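Structure provided below as structure tokens; questions to follow.
With one protein chain removed, the remaining protein chains of the complex are shown where they sit.
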Amino acid sequence: MSAGEIRSSKAEELRVVHQPLPRHDQQEKIAGSTRYAGDLAFADMLHARLVRAPVPSAKITRRDAATAAAVPGVVCVLFGEDVPHNVIWVDVPGQTVEVAALKASMEVLATDRVRFHGEPVALVVADSEEALGEACDLVDIEYEELPGVFDPAEALAPGAPAVHAQGNLLGEWNIDRGGVDEAFAAADVIVEGSYRTQAVDHAYLEPEAGLGWLDDEGVLTLRVATQVVEHYRDVARILGIPDSRVRVIAPYVGGGFGGKEDMTVEPYLALAVWRTRRPVRMQWTRQESLLARPKRHAMTLRYKTAARGDGTIVGQEVDITADSGAYAYLSALVLLYSSVHACGPYRVDNVRLRARCAYTNNPPTSAFRGFGGMQVVFGYESQMDLLARRLQISAADVRKRNALARGDVLPVGQPIETEVLLAQTIDAVCDRAGDKPHPSRPRRAVGRGIASNIQSYGRLVWLNDSAAAWVGWQLDGSLTVRCGVPDIGGGQASSLAQIASEVLGTPMERITVHFGDSSLTPLAGTTTATRQLLMSGNAVYEACTMLRAGVLGAVAEATGQPADGLRLEPGAVTAEGFEMDLREALVTCRRRNVPIEALGTFFGPKGKPVVRDLRADRVFPDFTFGTHLCDLEVDLDTGKVRLLRYVAAHDVGRAINPRSVEGQISGGVVQGLGMALLEEVTLDNGVNLTGGLFQYLIPASTDVPDIETVILESGEGLGPFGARGIGEPPIGPPSAAVASAIHDAVGSRPVVLPITPERVLACVDAAGQPGWIP
Amino acid sequence: MFTRAFRYERAERYSDACDLLRDHGEQAKVLAGGQSLLPLINLGLAQPGLVVDISRLAEGRDITVTDDGYLVLGALVTHARLAADPGARAAQPLLPAAAGQIGNSRVRNRGTLGGSLAHADPAAELPLVMVALGATYEVTTGQESRAVRAEDFHLGFFTTGLDDDELIVSVRAPVLGPGWGWSFQEVSRRDGDFAMASVAALVRSADGLIIESRVAVGGVGDRPLRLADVETALTGCPVAAPAERVGPIQGISPADDTSASAQYRARLTRVLVIRALAEAAGRAGKEAE
Partner (left out) sequence: MSQALTVTLVVNGRPVTRAAGAHLTLLRWLREEAAATDPKYGCGEGICGACTVLVDGEPVSACIVLAAQVDGAEITTAAGLLERDGSLGPLQRAFHTRHAAQCGFCTPGMLMAAAAMLSTGHPASREEIRAALHGNLCRCTGYGPIVDAVEAAQQEGRR
């Protein structure tokens, strides 16, 4: 795979930004010296492990720690009563009290009821892993199983067992725009489809882990694999201590994808440290992670799409039912994303959308790359293909005909304010792919599919998002950046260095970024929602802009040089016929009381909070658009699919580091292909049967082809230098592109994910393929 | 990974190992490659008191072809070695081909023939091929040995004819004779995963007709199964058209699980049997030329 293609529409003279620089964090990772959350140890540390419920719905009738506590090496066994404030609150935004509680809660350790297989009930702390293993088996807990409900539609039907006292409807969103019934009545064609997506696990390579200790001031310090250092506040609340007495440090994280967005080990580590006053390490097993960490919401999507004979969409009716699992976590927000994104990157004037998420006794569901915007791609892109086939228009043309443009308004009411390069992304992948290949042998069929998507970047605007970053010169001209952003592998920290280098001229190797410390670095918010380039990137940009103005201004005043002729070069301030060593310039600043350190704060776009009946002129800051193309070959007798070719094009605004962008696209696509073809958290009446990586199948190197990338740069993003976010968008299209390609190959379309060989064979049968060995 | 403690003894000879097994009974587990046992221990599904390490025995590592037409493999031969050994590939190519499909390269570097056969996973490649070949296993108690036919050895899910103090020492399989062709087919969700169904087939042909065949299927029952009906139906069949003689496969009991349904597995088995027969017959034909 040679370097991906870049097509820029707004040229800008950039020196460092836009260069495919090797990232400096990668050097240590490749040397093997990076210390992840599980790699540090204290000599006298203890170990902690959870005891979890073996059943999905039960009353806890008995809890006894005596035998476990007597195991040599065990320091304590804790139940819910030992937690000072045994509750974690989650906002359920936009819902009136008639629908659901405004806040939802869950216990840190369950006391009287468990609601999902794997729910934590006890915490054991011991001086060795071996003692822990023995003791955990000896914690005596009895359960009396209760009826449970394991399907969201059933959960919403009358008479379903109540997962929580207030009922099983957790949240709902409605969009009503224009006149749907009239539009449908006047339409030339109506296409209907029903789609199902499955529960999926993040399956990052690094299972959840952390180390906690009390520092010399008695501050509870947690060094944990997390996407959010701001959870120090949640920990403080649980322990009943001031926020300022808790510190969360995020080392480099071995993959997050939203799975380390909610708290994982934090509350338990904190509890163990706070109780024992000793350092404690917690390492979850992979099997524990697969069992109990929140998953991607499984959804049922029903679409009715009305169009004119020329392919123009005149109306959409969408019904979404999502499985929130046993606890709310971020479910209402995920469903909000689904609702806003549900009609795709297309202009639709008449929309009726009903989306609901329900509690069940399945594992909880929460954030996962794409955050609800991803599942709906399968729905709306399948519909586009069905429409194209019905009207005998090409897949590319039907998308271009309906593509959003600047000035169009999304169904929720938000106008598109930037250029949309959707048509260009469609052309890019089709041009790149050329002709469809022929089958490699008899009993094989080749198919091609395309899929486009829209995915927001930046957080919901009413959350008053902000990020801060501190940038300061050292006296020798090297640069220090401090920013609370966690780096989960997408080059979050490295991008900040690149931006600082661009603005201040400092060479990359003279810039040090300290990140991810809730006490020592200015808070920059979550590494989620594809927001960090926009938020912390802009914060760094702002701080650097202030510094630049300061130093050039000080030099101008001191020397009489015109300020607007001065430039910052590596190690010097220069102008036509003038040069001053940077170190001297910095001394000049100090002499003139000009700061050589700056705190930049970037405030995200604002908006009003939304309510259940969704209508807002702004929900997200902005959106990223893209199109993917997939060629594949189907074995008509076994249903196995071999991916031949995959091309992905996105408008990223500006690629701060093109290699990083390609990497995000390539990784996102493969994760999306995993959901399309391989991955499923298998539940049997709430019992999670996914026992390990031998069962939870994620793509390996031989399961995917080279992912070819085409980067388009409109320069119209809200991030620094016109960048758009790219972390999440690439994960959306793959399942739709694969389904379309299979439809093309065999004549019938899979509508349930994952697309297993068995489901492919069902399509082969449905299409009445000739020649099948009878 | 973070398991209970267990004791460890390293055996120098088969006799020592068997003694240890006798002394400790159910508490003891044999450790050869460890590629099946250690994952079970790490997942908490096995909690032995003692692990008897036979991975460094001097015995059990030879690969030889006898004058009377048998390939003899020591039980401690690793899958990687079996897959690559030129002598084995020449003598009985079905075996190295199957061994090369096991797991990934790390598993193949450590996993052993004896370990795989004794573990008896119904979806495993080597037990299937041994049943297809009609191989025999030499089994020892340290004091006496006996020979067991593969089809009598594999009794059910992870169940074999091994007594608690017995170890497999070597395996004896017929070499591929003149006029014979072979094929190994398996389909899994990803490369190296356990097969949803697998087939090992051998076909002997002459003058364009199948004279004799041995067909066994794996992963669709509690152990590898010979398809006697299919073998009978194939006799006298033209080499080019085995498909016509193979109907729905009888006598299998495929599982419904997270990978695939029983129905799909049954359908897949038939497809793979037909493909295996076509490939084996094709190779037999070439042999004859």
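Letters A and B mark the chains as written, and numbering starts fresh at 1 in each.
One rule holds for everything that comes next: a residue touches a chain if its C-beta (ideal position, glycine included) is under 8 Å from a C-beta of that chain, and two chains touch if they have at least 3 such contacts.
Predicted, not measured: the structure shown is a model, and the values here were computed from it.
K.L.:
Quick one: which shown chains sit in contact with the chain that's not drawn?
P.N.:
A, B
K.L.:
Which of these, A:Val87, A:Leu205, A:Ala563 or A:Ala766, touches the one chain of the complex that we don't see?
P.N.:
With A:Val87, A:Leu205, A:Ala563 or A:Ala766 as choices, the missing chain is touched by A:Leu205.
K.L.:
Quick one: which of A:Ile30, A:Ala405 or A:Ala563 touches the chain that's been left out?
P.N.:
Touching the chain that is not displayed is residue A:Ile30.
K.L.:
Quick one: say which of B:Arg13, B:Arg61, B:Arg89 or B:Arg110 touches the chain that got left out.
P.N.:
Of the candidates B:Arg13, B:Arg61, B:Arg89 or B:Arg110, B:Arg110 is in touch with the missing chain.
K.L.:
Counting contacts across the full complex, list the positions on chain B that touch the omitted chain.
P.N.:
1-8, 10, 31, 34-35, 38-39, 42-43, 51, 53, 55-56, 80, 103-107, 109-110, 190-192
K.L.:
Residues of chain A in contact with the chain that isn't shown?
P.N.:
Interface with the chain not displayed, on the chain A side: 1, 20, 22-23, 25-36, 38-39, 41, 130, 202-207, 252-255, 257, 283, 285-287, 488-491, 659-660, 662-671, 692-694, 698, 700-702, 704, 706-707.
Just so it is clear, only the chains that are shown with their structure count from here on.
K.L.:
For chain A and chain B, let me know how many angstrom lie between their CA-based centres, rounded off.
P.N.:
44
K.L.:
Using the touch rule from the top, collect the residues of chain B that touch chain A in their complex.
P.N.:
Chain B residues touching chain A: 1-5, 39, 43-44, 187, 189-194, 196, 243, 258-261, 264, 267-268, 270-272, 274.
K.L.:
Once bound in the complex, which stretches of chain A touch chain B?
P.N.:
My answer: residues 129-130, 132-134, 283, 285, 287, 637-640, 678, 680, 682, 689-692, 694-695, 697, 699-700, 702-703, 756-758, 761, 773.
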